[in-house]
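What follows is a structure written as C-alpha coordinates; I'll ask about it next.
With one protein chain removed, the remaining protein chains of the complex are shown where they sit.
== subunit A ==
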Amino acid sequence: MAGYIPMQQTNPPLESSRSTTEPRLVRFFLIAIVIVFLSLFLVLPLIAIFVKAFDKGIDVYFASIRHPDALAAIKLTLIVALIIVPLNAIFGIAAAWLVSKFDFKGKNILITIIDLPFAVSPVIAGLVFVLLFGTHGFLGPWLFEHDIKIIFAVPGIVLATLFVTLPFVARELIPLMQAQGSAEEEASFTLGANGWKTFLFVTLPKIKWGLLYGVILCNARSIGEFGAVSVVSGHIRGLTNTMPLHIEILYNEYQFSAAFAVASLMSILAIVTLVVKNFIEWKTKTNK
(Lines give C-alpha, C1' and ligand atoms only; values in the text may rest on other atoms or scores of the structure.)
Protein backbone atom coordinates (compact mmCIF):
# COMPACT_ATOMS: atom_id res chain seq x y z
CA MET A 1 0.00 0.00 0.00
CA ALA A 2 2.81 2.37 0.68
CA GLY A 3 4.84 1.89 -2.43
CA TYR A 4 2.88 4.56 -4.21
CA ILE A 5 5.01 7.60 -4.89
CA PRO A 6 3.45 10.75 -6.28
CA MET A 7 6.05 13.00 -7.83
CA GLN A 8 3.52 15.68 -8.47
CA GLN A 9 -0.11 16.27 -7.91
CA THR A 10 -1.99 14.81 -10.82
CA ASN A 11 -3.84 17.34 -12.89
CA PRO A 12 -7.45 16.73 -13.76
CA PRO A 13 -7.42 14.82 -17.04
CA LEU A 14 -8.06 16.90 -20.11
CA GLU A 15 -11.26 16.10 -21.82
CA SER A 16 -10.37 14.07 -24.84
CA SER A 17 -11.65 15.54 -28.05
CA ARG A 18 -13.11 13.41 -30.79
CA SER A 19 -10.08 13.66 -32.99
CA THR A 20 -7.84 12.17 -30.33
CA THR A 21 -10.17 9.34 -29.34
CA GLU A 22 -8.78 5.95 -30.27
CA PRO A 23 -10.80 3.62 -32.46
CA ARG A 24 -13.25 1.48 -30.49
CA LEU A 25 -11.34 -1.76 -30.80
CA VAL A 26 -8.15 -0.23 -29.42
CA ARG A 27 -10.06 1.31 -26.58
CA PHE A 28 -11.72 -1.98 -25.76
CA PHE A 29 -8.37 -3.76 -25.68
CA LEU A 30 -6.80 -1.16 -23.46
CA ILE A 31 -9.69 -1.34 -21.02
CA ALA A 32 -9.54 -5.13 -21.00
CA ILE A 33 -5.82 -5.14 -20.29
CA VAL A 34 -6.18 -2.67 -17.43
CA ILE A 35 -9.05 -4.62 -15.87
CA VAL A 36 -7.22 -7.95 -16.11
CA PHE A 37 -4.13 -6.41 -14.58
CA LEU A 38 -6.02 -4.72 -11.78
CA SER A 39 -7.99 -7.82 -10.83
CA LEU A 40 -4.97 -10.08 -11.06
CA PHE A 41 -2.58 -7.92 -9.09
CA LEU A 42 -4.78 -5.80 -6.84
CA VAL A 43 -8.28 -7.04 -6.26
CA LEU A 44 -7.49 -10.73 -6.10
CA PRO A 45 -4.67 -10.39 -3.56
CA LEU A 46 -6.84 -8.11 -1.46
CA ILE A 47 -9.59 -10.69 -1.40
CA ALA A 48 -7.03 -13.40 -0.70
CA ILE A 49 -5.85 -11.51 2.37
CA PHE A 50 -9.33 -11.44 3.86
CA VAL A 51 -10.10 -15.04 2.90
CA LYS A 52 -6.90 -16.23 4.47
CA ALA A 53 -7.44 -14.06 7.55
CA PHE A 54 -10.78 -15.68 8.28
CA ASP A 55 -9.50 -19.13 7.26
CA LYS A 56 -9.62 -20.53 10.78
CA GLY A 57 -12.75 -18.72 11.83
CA ILE A 58 -13.62 -15.41 13.35
CA ASP A 59 -12.34 -16.36 16.82
CA VAL A 60 -8.82 -16.99 15.61
CA TYR A 61 -9.01 -13.74 13.66
CA PHE A 62 -9.80 -11.63 16.71
CA ALA A 63 -7.48 -13.60 18.94
CA SER A 64 -4.57 -12.87 16.57
CA ILE A 65 -5.37 -9.20 16.57
CA ARG A 66 -5.78 -9.08 20.34
CA HIS A 67 -2.55 -10.92 21.00
CA PRO A 68 -0.27 -8.71 23.17
CA ASP A 69 2.51 -8.76 20.54
CA ALA A 70 0.05 -7.71 17.84
CA LEU A 71 -1.37 -4.96 20.03
CA ALA A 72 2.15 -3.74 20.83
CA ALA A 73 2.97 -3.69 17.11
CA ILE A 74 -0.19 -1.74 16.31
CA LYS A 75 0.53 0.71 19.11
CA LEU A 76 4.12 1.25 18.02
CA THR A 77 3.07 1.75 14.41
CA LEU A 78 0.53 4.38 15.40
CA ILE A 79 2.99 6.14 17.73
CA VAL A 80 5.56 6.31 14.96
CA ALA A 81 2.97 7.71 12.55
CA LEU A 82 1.89 10.22 15.19
CA ILE A 83 5.47 11.48 15.53
CA ILE A 84 6.33 11.34 11.82
CA VAL A 85 3.31 13.09 10.35
CA PRO A 86 3.56 16.41 12.25
CA LEU A 87 7.35 16.52 11.81
CA ASN A 88 6.95 15.93 8.11
CA ALA A 89 4.22 18.52 7.78
CA ILE A 90 6.42 21.12 9.46
CA PHE A 91 9.46 20.19 7.40
CA GLY A 92 7.41 20.08 4.20
CA ILE A 93 5.89 23.52 4.75
CA ALA A 94 9.26 25.00 5.69
CA ALA A 95 11.02 23.51 2.67
CA ALA A 96 8.25 24.47 0.25
CA TRP A 97 8.18 27.99 1.69
CA LEU A 98 11.93 28.32 1.31
CA VAL A 99 11.95 27.01 -2.24
CA SER A 100 8.94 28.90 -3.51
CA LYS A 101 9.32 32.32 -1.85
CA PHE A 102 13.06 32.87 -1.85
CA ASP A 103 15.74 32.93 -4.48
CA PHE A 104 19.09 31.52 -3.46
CA LYS A 105 22.02 29.64 -4.85
CA GLY A 106 21.77 25.86 -4.73
CA LYS A 107 17.98 25.82 -4.79
CA ASN A 108 17.94 23.03 -7.35
CA ILE A 109 20.40 21.05 -5.28
CA LEU A 110 18.09 21.38 -2.30
CA ILE A 111 15.14 20.08 -4.31
CA THR A 112 17.24 17.16 -5.47
CA ILE A 113 18.27 16.36 -1.92
CA ILE A 114 14.65 16.39 -0.81
CA ASP A 115 14.01 13.79 -3.50
CA LEU A 116 16.89 11.60 -2.35
CA PRO A 117 14.81 9.20 -0.22
CA PHE A 118 12.78 8.37 -3.33
CA ALA A 119 15.94 7.31 -5.12
CA VAL A 120 17.66 5.45 -2.28
CA SER A 121 16.53 1.94 -1.37
CA PRO A 122 14.90 1.90 2.09
CA VAL A 123 17.27 -0.88 3.15
CA ILE A 124 20.23 1.35 2.45
CA ALA A 125 18.53 4.16 4.35
CA GLY A 126 18.25 1.82 7.33
CA LEU A 127 21.87 0.75 7.00
CA VAL A 128 23.01 4.38 6.98
CA PHE A 129 21.45 4.84 10.40
CA VAL A 130 23.06 1.64 11.67
CA LEU A 131 26.39 2.94 10.40
CA LEU A 132 25.82 6.22 12.18
CA PHE A 133 24.30 5.13 15.47
CA GLY A 134 25.02 1.38 15.77
CA THR A 135 27.36 0.00 18.44
CA HIS A 136 30.24 -0.09 15.95
CA GLY A 137 28.96 2.97 14.14
CA PHE A 138 30.28 6.46 13.89
CA LEU A 139 28.51 7.85 16.96
CA GLY A 140 28.03 4.44 18.61
CA PRO A 141 30.64 4.70 21.40
CA TRP A 142 29.50 8.17 22.41
CA LEU A 143 25.85 7.08 22.51
CA PHE A 144 26.82 4.02 24.55
CA GLU A 145 28.69 6.16 27.05
CA HIS A 146 25.65 8.36 27.54
CA ASP A 147 23.32 5.39 27.63
CA ILE A 148 21.26 6.47 24.64
CA LYS A 149 19.78 3.72 22.52
CA ILE A 150 18.83 4.52 18.96
CA ILE A 151 19.40 1.40 16.91
CA PHE A 152 17.19 -1.56 17.87
CA ALA A 153 14.95 0.91 19.65
CA VAL A 154 12.07 3.24 18.91
CA PRO A 155 14.19 6.33 18.07
CA GLY A 156 15.88 4.36 15.29
CA ILE A 157 12.52 3.35 13.85
CA VAL A 158 11.33 6.94 13.95
CA LEU A 159 14.52 8.19 12.28
CA ALA A 160 14.40 5.58 9.53
CA THR A 161 10.72 6.22 8.84
CA LEU A 162 11.32 9.97 8.86
CA PHE A 163 14.06 9.56 6.25
CA VAL A 164 11.88 7.44 4.00
CA THR A 165 8.83 9.72 4.22
CA LEU A 166 10.72 13.02 4.07
CA PRO A 167 9.76 14.05 0.50
CA PHE A 168 6.01 13.43 0.73
CA VAL A 169 4.67 16.72 2.05
CA ALA A 170 7.45 18.90 0.59
CA ARG A 171 7.05 17.34 -2.84
CA GLU A 172 3.33 17.98 -2.72
CA LEU A 173 3.62 21.60 -1.62
CA ILE A 174 6.57 22.86 -3.67
CA PRO A 175 4.83 22.85 -7.08
CA LEU A 176 1.63 24.08 -5.49
CA MET A 177 3.23 27.04 -3.75
CA GLN A 178 5.41 27.85 -6.74
CA ALA A 179 2.32 28.01 -8.92
CA GLN A 180 0.49 30.20 -6.45
CA GLY A 181 3.28 32.77 -6.19
CA SER A 182 3.51 35.23 -3.32
CA ALA A 183 1.28 38.07 -4.47
CA GLU A 184 -1.35 37.41 -1.84
CA GLU A 185 1.27 37.25 0.90
CA GLU A 186 2.67 40.57 -0.27
CA ALA A 187 -0.81 42.06 -0.21
CA SER A 188 -1.16 40.80 3.34
CA PHE A 189 2.09 42.51 4.38
CA THR A 190 1.02 45.82 2.87
CA LEU A 191 -2.20 45.55 4.88
CA GLY A 192 -0.14 45.43 8.07
CA ALA A 193 -0.19 41.69 8.85
CA ASN A 194 2.95 40.12 10.31
CA GLY A 195 4.56 36.96 8.99
CA TRP A 196 2.72 34.60 11.31
CA LYS A 197 -0.73 36.02 10.64
CA THR A 198 0.01 36.04 6.93
CA PHE A 199 0.90 32.37 7.09
CA LEU A 200 -2.13 31.51 9.17
CA PHE A 201 -4.77 33.49 7.27
CA VAL A 202 -3.39 33.59 3.74
CA THR A 203 -0.89 30.84 3.01
CA LEU A 204 -2.35 27.97 5.02
CA PRO A 205 -5.88 28.18 3.58
CA LYS A 206 -4.40 28.20 0.09
CA ILE A 207 -2.35 25.04 0.64
CA LYS A 208 -4.51 23.14 3.09
CA TRP A 209 -5.79 20.51 0.67
CA GLY A 210 -2.37 19.92 -0.83
CA LEU A 211 -0.95 19.70 2.67
CA LEU A 212 -3.59 17.19 3.73
CA TYR A 213 -2.93 15.14 0.63
CA GLY A 214 0.78 15.01 1.43
CA VAL A 215 0.03 14.15 5.04
CA ILE A 216 -2.23 11.25 4.04
CA LEU A 217 0.42 9.79 1.76
CA CYS A 218 3.11 10.30 4.38
CA ASN A 219 0.92 8.61 6.95
CA ALA A 220 0.29 5.63 4.69
CA ARG A 221 3.97 5.23 3.98
CA SER A 222 5.00 5.55 7.61
CA ILE A 223 2.51 2.84 8.62
CA GLY A 224 3.57 0.52 5.84
CA GLU A 225 7.33 1.07 5.76
CA PHE A 226 9.17 -2.24 5.97
CA GLY A 227 12.70 -2.16 4.59
CA ALA A 228 14.30 0.70 6.46
CA VAL A 229 12.52 -0.12 9.69
CA SER A 230 13.43 -3.78 9.43
CA VAL A 231 17.13 -2.93 9.39
CA VAL A 232 17.10 -0.67 12.45
CA SER A 233 14.38 -2.34 14.52
CA GLY A 234 16.04 -5.53 15.77
CA HIS A 235 12.65 -7.31 15.68
CA ILE A 236 12.19 -7.38 19.45
CA ARG A 237 8.69 -8.69 20.01
CA GLY A 238 6.39 -6.42 21.94
CA LEU A 239 9.02 -3.67 21.86
CA THR A 240 10.36 -2.78 18.43
CA ASN A 241 8.04 -4.57 16.06
CA THR A 242 5.82 -2.47 13.85
CA MET A 243 2.84 -3.99 12.07
CA PRO A 244 4.65 -4.95 8.84
CA LEU A 245 7.49 -6.54 10.85
CA HIS A 246 5.03 -8.38 13.05
CA ILE A 247 3.26 -9.75 9.99
CA GLU A 248 6.56 -10.98 8.57
CA ILE A 249 7.48 -12.77 11.78
CA LEU A 250 4.10 -14.47 12.02
CA TYR A 251 4.37 -15.51 8.43
CA ASN A 252 7.85 -16.94 8.86
CA GLU A 253 6.51 -18.95 11.79
CA TYR A 254 3.78 -20.42 9.57
CA GLN A 255 1.01 -18.67 11.53
CA PHE A 256 -0.69 -17.73 8.29
CA SER A 257 -4.11 -16.87 9.66
CA ALA A 258 -2.64 -14.58 12.31
CA ALA A 259 -0.34 -12.96 9.76
CA PHE A 260 -3.21 -12.29 7.40
CA ALA A 261 -5.46 -11.07 10.19
CA VAL A 262 -3.00 -8.27 10.98
CA ALA A 263 -2.46 -7.77 7.26
CA SER A 264 -6.19 -7.33 6.78
CA LEU A 265 -6.13 -4.61 9.42
CA MET A 266 -3.43 -2.81 7.47
CA SER A 267 -5.40 -3.25 4.28
CA ILE A 268 -8.41 -1.62 5.88
CA LEU A 269 -6.19 1.29 6.91
CA ALA A 270 -4.98 1.49 3.32
CA ILE A 271 -8.49 1.49 1.91
CA VAL A 272 -9.56 4.22 4.33
CA THR A 273 -6.51 6.21 3.27
CA LEU A 274 -7.45 5.83 -0.37
CA VAL A 275 -10.99 6.97 0.24
CA VAL A 276 -9.79 10.04 2.17
CA LYS A 277 -7.23 10.73 -0.53
CA ASN A 278 -9.87 10.63 -3.24
CA PHE A 279 -12.15 12.85 -1.22
CA ILE A 280 -9.33 15.39 -0.93
CA GLU A 281 -8.59 15.22 -4.63
CA TRP A 282 -12.23 15.81 -5.38
CA LYS A 283 -12.28 18.67 -2.90
CA THR A 284 -9.21 20.40 -4.39
CA LYS A 285 -10.74 20.13 -7.82
CA THR A 286 -14.02 21.69 -6.78
CA ASN A 287 -12.15 24.41 -4.91
CA LYS A 288 -10.44 25.62 -8.06
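Throughout what follows, a contact is a pair of C-beta atoms (placed from the backbone, for glycine too) under 8 Å apart; a residue touches a chain by one contact, two chains touch by 3 or more; residues count from 1.
Assume contacts and distances are computed from a predicted model.
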Can you pick, from "Oxidoreductase", "C-type cytochrome", "4Fe-4S dicluster domain-containing protein" or "Sulfate ABC transporter ATP-binding protein CysA", the UniProt name of the chain not shown? "Sulfate ABC transporter ATP-binding protein CysA"
Out of A:184, A:248 or A:281, the sole contact with the unshown chain comes from A:184
Contact set of subunit A toward the excluded chain (per top definition): 183-184, 186-194, 197, 201-202, 205-206
